[in-house]
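Removed from the display is one protein chain of the complex; every other protein chain stays in position.
Every chain is named by a letter (A and B) in the order it is written, and numbering of its residues begins at 1.
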Amino acid sequence: MPVGEFDVLDGLDSIPGRLAEAAATLRLVDHHVHGCFVDPIDRGAFEESFNEASTDPIPPFMTQFDSQPGFAFRRWCAPLLGVERHAPADDYWAARASLAPADLDRRLLPPAAVDHWIMDTGFSLRPITTPVEMAAESGGRTSEIVRLELLAEELLAAGIAPAEFADAFRARIAAAAGEAVGFKTIVAYRSGFDIDWAPPGDAAVAIAFAHWAAAEQAKPRLADPVLEAFVVHTALATGRPLQVHVGFGDRDLDLHRTNPMLLLPLLRRPEAARAPIMLLHCYPYHREAGYLAQAFDNVYFDVGLGVNYVGAQSRQVIAESLELAPFAKQLYSSDAFGLPELHLVGSVLWRRGMAAVLARWVAEGEWSEADACRVLQMIGSENARRVYGV
Amino acid sequence: MPVGEFDVLDGLDSIPGRLAEAAATLRLVDHHVHGCFVDPIDRGAFEESFNEASTDPIPPFMTQFDSQPGFAFRRWCAPLLGVERHAPADDYWAARASLAPADLDRRLLPPAAVDHWIMDTGFSLRPITTPVEMAAESGGRTSEIVRLELLAEELLAAGIAPAEFADAFRARIAAAAGEAVGFKTIVAYRSGFDIDWAPPGDAAVAIAFAHWAAAEQAKPRLADPVLEAFVVHTALATGRPLQVHVGFGDRDLDLHRTNPMLLLPLLRRPEAARAPIMLLHCYPYHREAGYLAQAFDNVYFDVGLGVNYVGAQSRQVIAESLELAPFAKQLYSSDAFGLPELHLVGSVLWRRGMAAVLARWVAEGEWSEADACRVLQMIGSENARRVYGV
Partner (left out) sequence: MPVGEFDVLDGLDSIPGRLAEAAATLRLVDHHVHGCFVDPIDRGAFEESFNEASTDPIPPFMTQFDSQPGFAFRRWCAPLLGVERHAPADDYWAARASLAPADLDRRLLPPAAVDHWIMDTGFSLRPITTPVEMAAESGGRTSEIVRLELLAEELLAAGIAPAEFADAFRARIAAAAGEAVGFKTIVAYRSGFDIDWAPPGDAAVAIAFAHWAAAEQAKPRLADPVLEAFVVHTALATGRPLQVHVGFGDRDLDLHRTNPMLLLPLLRRPEAARAPIMLLHCYPYHREAGYLAQAFDNVYFDVGLGVNYVGAQSRQVIAESLELAPFAKQLYSSDAFGLPELHLVGSVLWRRGMAAVLARWVAEGEWSEADACRVLQMIGSENARRVYGV
């Protein structure tokens, strides 16, 4: 059952035939993903990119290769780079370092078998590939997501007057809605979720913007709760899907304040029902996210990122994602950033985890095999196509 | 190993003989359950009743059949309605719609093999079957649980004077204690758990009641924290078990404010030690509930509701329930409401999950088979019989 150059279900016994076929060959929609690093990186930068938690140098007593993503890279990516599976870290690194970034992408992206990448083209410390480059290197199509905080920060940097900010932001959103298939907020990293979610009036927005503009700042950073509520409601008013970062990320984030249950005061507002709300990642709050996806017609979620970062343990996280939420409300994402290893491993682990979990349910008669295949397709592709219109 | 008309352990290999016998034939006590809908319902109402999260119409892009409970209904209930297991949703609905509600009950309730239903006869938007009807349709016995908030709301509706409320409520509780086997509070939905749990004096109760009575309200709804503390302490003083809704329910509930750890200030009070406190459902806080059942002699818990709503994933939730709490402190419930499918599937999934989890521990030598059978009987029946005296 090869996907591209390898057998993605290798080592999994007793996956029934049609389910195995579906899990191995389904062309995915990766509904939240970033580009790959354009320039070569050194080994330190490589290991620091295994996860988003910290940008500190790796301490001398350890290597990030000794982690679930490290083991997954050595298992799944090594053969595509010309070294044996489970090759030692130094061998893996030597093989990787001998390839140009674009060559790496062309080896690792196509076997992910992603038909459509929905890309967050926002902030990156290093240059990353554009949607056009991603499409060329992967053989998939691409669409774009626009990050709300960045739009607002660009307006501040452009020196807009406080009284004009609200209209200008609405105009930017309207323009973006012409090209992008959705928006994204990182309010989790900024004010947190426990803010007043009533839509603020333009006068309040102007005052908040004036305070923000008056604060000295080398690099403007939107974190004011009034402005966060404003940009979120402005995006929701377009009816386009709004992606919301939920749960773990880097260590600047107060994880316990990104429990998606803290979004209830927003979700219960009638204005919030106008657009699909996509809860991203969610780990370790994926059970809470599933509850919200069950309780609100317009709420969806995924366990991207979590799947990549827990590697061989991803089967349990995937199983836990298949609890409360109706199957029409779940999606696939890798949230890969920078390293094409992450784009591939996200796909591999999701296919394997789904296949293994569903195969047991089929074997024990709880689910029919036809239903298992159908759910795989809904979560891996169809739901995203319906919600984003891609 | 048939229960009623079907093999409840079908598809589970390698359950040892005595454990399989116990899991398949044990007559359960369902210690928290509701009646079934008396009148025919249309398909929309049917699908909306798969869970309690929302009463919105099902959106056109999806069906609740594509969910864990939907798949479980098609697997376990379909053959009892005359269609094949895993029959398409439309076929399932057609078969179900052709039967009168009481016929459905008589097909689906007896195979649940419940010897005793402990019924919450409180609030329902649609008429539901009484304990007498449930007994007749299922072949089991029934007892009643009285909901505290409802008693208080009835007194308000009857126009009682604030100064007389405390005595009148105590009299109602005393009268109820003569018939009911326990009480239930839905403080989780009302004030939340993080209130002052000191028993309020009658003067404070009268003032709080006066404020409540003075508020205009079409449908009185007890939510005042002083009154909640009063009704809870009044019930506890009888020594009868008090059921407490914990964890997920409908979307009006602030899930994170129903973490049972927030009950610690109540549980530590000496007055709270006078009666068994039964933490219901608890998902996704069942590990926290197990901790409380370990830490307090009078605290018990179940994972009902969760088991039904996560379907094929229930084995993991059941395994997680078997962690900290001594086995004398756990119970079985379905929390089924309205649909007899839920009464049946709760029983089926619990039997299968327990059988599969315990079989592995027996196979690996961690537990003896005799202990596994004994724990099954404790949680499925004996603990409830001891606590409720049924």
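Here are a few things to note about the model shown:
FYI, contacts are C-beta pairs under 8 Å (C-beta built on N, C-alpha and C of every residue); 3 or more make two chains touch, one makes a residue touch a chain.
Only a predicted model underlies this, so the values are computations on that prediction, with no experimental measurement involved.
Screening B:Asp91, B:Glu133, B:Glu271 or B:Glu320 against the full complex identifies B:Glu320 as the residue touching the chain left out.
Interface note: of A:Ala100, A:Ala157, A:Ala312 or A:Ala370, the residue touching the hidden chain in the full complex is A:Ala312. The hidden chain makes contact, of the residues A:Trp117, A:Phe248 or A:Tyr388, with A:Phe248.
Although one chain is not displayed, chain B still touches it through residues 259, 261-262, 264, 267-268, 287-288, 291, 294-297, 316, 319-320, 322-329, 361, 363-368, 370-371, 375, 378, 386. Within chain A, the residues in touch with the undisplayed chain are 10-12, 51, 53-54, 56, 59, 61-64, 66-68, 70-72, 75, 85-86, 248, 250-251, 254-256, 283-284, 309-313, 316-317.
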